[in-house]
Each structure stands twice: as C-alpha cells, then as structure tokens.
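The other protein chains are all here in position, but one chain of the complex has been omitted.
For chain A:
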Amino acid sequence: MRRILLTCKALAVGAALTAASVTATFAEDFKVAIVLPGVITDGSFNQAGYEGVQRAAEKLGIDFAYSEKTAQPDQPEALSDYARRGYDLVIGHGGEFQESVDRIARRFPDTKFLIVNGTEPGDNVATMSFDFPALGYVMGYVSGKTSETGKAGYVGAQKLLFYVQLGEGFEKGFMDARPDGEVFTAWTNDWDDVAKGKEAALNLISQGADVIFPSMDNAVVGSLQGVKEKGAMAIGIYYDAIADWPDTVIQSAIFDMRSALGEVIAKAQAGELEGTSYIFGLETPVAARVGSYSDRVTEATQDEVTALIDKIIAGEVETH
C-alpha cells in the first residue's frame, strides 16, 4: 500500500502551546484522519477533501493525518488502522467507502466515521454529501441560456449515484432553459485518464455540443483542454475553475468540500455528530454555491439564475 502518513501538528496549536504542554495534552486532543482514493493534488475531489481537513484542523487546532491513493482493497485496513490508533473521527473520502465502513464501524464504537458522498448512515457512521441535482440544474440552466447550438454534453467517469444525479440535474436545467435543446452524456470509465477525458469532450463537441460539463477527477483537465482548443464553453466543478480557465469556463458548480468538511468536523469536535446524512445544498452557500460568471453569460441570464436559486431554496423548482 502506498500510504503516506503525515501527522501534521496544526500550526495554531504549535504557536500557542509549548512543546511540553503539547505532549501533555496530546491524549485528550481530538484527532481526525482522512483516507482518500486519489492523489491530493488532483485539483478536484481529492484535493478538496484533503484541504478541507487540513484547514479545519488548522482552524480548530486539532491533529490530522491522511492517506492518499488508497486502493479499494486497502481501504478497510486503512480506516481501521486510524480507528485503532485513537483517531476520533475517521473520514472515508468517497461513496466507495460505504462498504468498508459498514464492515468495520461496529468494531470501533468509540470512533465516529464519516463517509463523504455516502448513502447509508449508521450508529457511529455519518454521511455527508451535496445536493448534486440542484447545482447540476443551475449549471444546466446557465448553459441552456448561453449555448448557441442548443446542445450540451455531460462527461462522467463512472455511473456512481451522485454523478448520475448531477448529470440528470444538468440535463433538466438545460431543457427547462431551452425546451428544444439536447444534452448528451458520455461515461469514460476512468477518473484519471486525461487523454480519454479530452477525447470525450472533443467527441461531444463534434456532435454539436458547445457547453461541456466534465465531472471526473484528474481527467477533468483533459476535457477542459479539449474545450479550450475548440473555443467552446465549459462548466467547472468543485472550485471556481474560471481562475485557471478564464476563456473556457463560464460558470462553476462549487461543491465546497473544504467548508462542508469544516462544518462537519467542527460538529464532531463538539461531540454533536450524529449518525445521519448531512446534505449541503444551495441554502448553505458556504458549502454549495455557484462560482463566478464569464462575460459570455449575459447579465439578464445572471439575474434570472439568481432568482432561480432563491426558488430552488424555497423548494419551488423540481431539480430532478
């Protein structure tokens, strides 16, 4: 197992306490660990998870550790290792951790587990996810209003529930903005293959799509590169991607894993984490919101979308 174990003492604590007192208080300190399926620099899902824990740890002054690129067969062992070593909150970063956590959670009743994008909470198992269809819907709406060809493409890696929902929301939003429009979907079956991500985007563009919404990990970069070359438009994911792709990205679905994880970790530290699903939608903009507009999106559309978001929060719009 390629596991990088870095226990980072949060800087805030280090600055405030002397070395001796750090050791003395160590046993009572709240500790959090996160196990990630990919690398922490993917500019996407894994990086967001890592930085979420890192920032929360800094802010709250707690210890944290992480394991990156943990393959599925190694995940139960990585999780239980942290539980055994006394980590109070152990996070499995991704829906695929549901099974491993189910298998080991009962053996560690004093440890809280959190599954990001998990589906089934339990006694000491909380799940956290976003309202994917809602943001997908808003992105679809923006795309529908901005598209010139009336066609858009959604590129996903694997048909995991949340990514299917994101695509469905996107499609519904696009069609509501443009009833005569069309949305294509492509699944590449690979989260990291940038070349395939690019070809998938090029393929959709050659079918007439001029707005592409990729939702993989590393492979997103490939799709965006393809969109950039063709001068088409793209929707960013997880962060305000327009900063890196100024001429390409017209809006981003920001699932602010960093802030959302921060909220949940703060709850856990306060001992308030329950075995339920924490779902962050547009009503909690700190965790799920839209990013910056490119100037390719008209002012009128921007105003419409602002009103639309209020409607979604009020529950007046069916997003999927």
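As a convention for this text, a contact is a pair of C-beta atoms (placed from the backbone, for glycine too) under 8 Å apart; a residue touches a chain by one contact, two chains touch by 3 or more; residues count from 1.
The working rule: contacts and distances are computed from a predicted model.
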In UniProt, out of "Fluoride-specific ion channel FluC", "Peptide/nickel transport system ATP-binding protein", "Branched-chain amino acid ABC transporter permease" or "Stage V sporulation protein R", the chain dropped from the view is recorded as "Branched-chain amino acid ABC transporter permease"
Among A:Thr149, A:Asn203, A:Ser277 or A:Ser292, single out the residue that touches the unshown chain.
A:Asn203
Of A:Val194, A:Val211 or A:Ala232, the residue in touch with the unshown chain
A:Val194
For chain A, which residues reach the chain that was dropped from this view?
2, 39, 41-43, 159, 184-190, 192-196, 198-200, 202-203, 206-207, 218-219, 221-222, 225, 228, 244-245
